[in-house]
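Excluded from the complex is one protein chain; the other protein chains are retained at their positions.
And now, chain A:
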Amino acid sequence: MRTSRFFLVSALAPALAAAALALAAAPALAHFGMIIPSQDTVADKAKAKVELAVSFSHPMEGNGMDMAKPKAFGVVDNGQKTDLLPALKPAKVMDHAAWTAEYTFKKPGVGTFFLVPEPYFEPAEDKFIEHLTKVTVPAFGEEEGWDAPVGLAAEIVPLTRPFGNYVGNVFTGKLLVDGKPAANVPVEVEFYNKDKAYEAPNEYMTAQVVKTDANGVFSYAVPFAGWWGFAALVDAPETIQKDGAAKKVERGAVLWAKFVEPKRKKK
């Protein structure tokens, strides 16, 4: 009898732990609109096709959420906008509904991919979340134009070139809301923990947090290699009606950038 109870408890323990973790992770932190390209830079004409994985996820914890078809998805290169919404195909990211698109660079350029999702209702927070997301991929040596805003309702305009960065670099960006610098806004920073290679030592470590200064500028020094997301979170001026009530809309300006280890000479 004693042993069987012991077995029962030991069987339940992981489930309980998982539940506890889920609760700990439940706070608002760590929703991220994501656009992750298959390569951070394009150098080779034979490998000029970039696959973009578009999702709404918890990048550090590696948990996905189902994502409806976005309202807008495209790429801007040198002021020229290309609609990629028709190119989006359903896909799975972190075991949840997500989207994927292919884009081939034919000439030197700097492509900033942008995403405007359908607002996602988060019952735990009783509000909608809308993350306007960007990622910039340069091709064939061109690098001019990475600092141009796309013109989203909320947008991080990089002050650090958002590609070709080493690990340890300080990333600096400026938050524009409706085209104007936004002060005192929290920016969540999260690592795309692909393959769950890392583990946050405690719940505070899942997302890192910095704030924009009086000029809407924030900085973050990147500690290890991979894709890092920066999400500046503001409340949208509008609300969305749901179940007879006006729900708040969290508007996130998200930017993704990859930070890379230097290659070491083989000896």
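Going forward, a residue touches a chain if its C-beta (ideal position, glycine included) is under 8 Å from a C-beta of that chain, and two chains touch if they have at least 3 such contacts; residues count from 1.
One rule holds for everything that comes next: contacts and distances are computed from a predicted model.
UniProt name of the unshown chain, from "Amino acid/amide ABC transporter ATP-binding protein 1 (HAAT family)", "Allophanate hydrolase", "Nickel transport protein" or "Fe-S cluster assembly protein SufD"?
Result for the unshown chain: "Nickel transport protein".
Please identify which residue in A:E102, A:E144, A:E199 or A:E238 touches the non-displayed chain.
Candidates A:E102, A:E144, A:E199 or A:E238; residue touching the omitted chain: A:E144.
Just checking the interface: what residues of chain A touch the absent partner chain?
Residues 45-46, 78, 106-109, 140-145 of chain A touch the chain absent from view.
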